[in-house]
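Note sheet for the following structure.
Missing here: one protein chain of the complex. Every other protein chain is in place.
After this line comes chain A, so read on.
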Amino acid sequence: MSLASDDLAGSSSSSSLSSSINLPQFILCALVAALVYRYVISSPPSSIVTSPSHGRPTRPANAAVSADAIRALQSMFPQASIAAIRWELERNGGSLEIATEKILAEGSLPEPPLSPTRRAAQAPSPNPRSNSGGTTEGLVASASGSPVSKLGGHTDLISRYNLHSKLTSIQLGPSQPADTVFANKKNDKASLMLRGRERRDAMILQARRKMETMLRHP
């Protein structure tokens, strides 16, 4: 009898021992994690707020949003883009809760404002930062009945890249062979980008001509 009760006492004390180790450890871990998290995301809110004229968040704010937080939100809400999640976290000070609630309430996150270059390429819009509804033009388009994603701006590439003048010039294909061969040997950023742009324009112009012939001979 006494042996059995001893056993009982022994086992209960050992189980309470293990739980008394685990619980404080867990609390300590949680505390440390919370402090580290606060430390990582804490940065002056003034640097997080983006000025509407500038459009892009400043770099320090970018660094402050942890990749883990973005990944966690992305796995919960695959429909939200990484850019939108990053922007939201930057604005709300890195709070997953606020971001989650916002997505649940509105169904999506507003996309961050376009970079100055892209905005310049698109048609001027009276209010590019309308976050109120959280809806993009595409969503509006689908609500109005058409399944086509209308993304606004210069969707026509000829206008977007100012290729109208080149449409009339007849030469196409491997133009300026000497120049190209020379440029091929250069791999620095600037000449790579130059060749990239040329290739982009050539690809568009070639497609345009092909489409013109296709339409003439259906």
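One rule holds in what follows: a residue touches a chain if its C-beta (ideal position, glycine included) is under 8 Å from a C-beta of that chain, and two chains touch if they have at least 3 such contacts; residues count from 1.
Everything that follows uses one rule, which is that contacts and distances are computed from a predicted model.
Novice: Since a chain is absent, check the UniProt entry for it and pick the matching name: "E2 ubiquitin-conjugating enzyme", "Protein prenylyltransferase", "PIGC acetylglucosaminyltransferase" or "DNA replication complex GINS protein PSF3".
Specialist: "E2 ubiquitin-conjugating enzyme"
Novice: Against the chain that's been left off, what residues of chain A make contact? List them.
Specialist: Touch with the absent chain occurs at residues 62, 67, 70-71, 74-75, 78-79, 81-83, 86, 108, 111, 115, 117-118, 136, 138-139, 141-142, 147-151, 153, 155-160, 184, 187, 189-190, 192-193, 195-197, 199-200, 203-204, 207-208, 210-212, 214-215.
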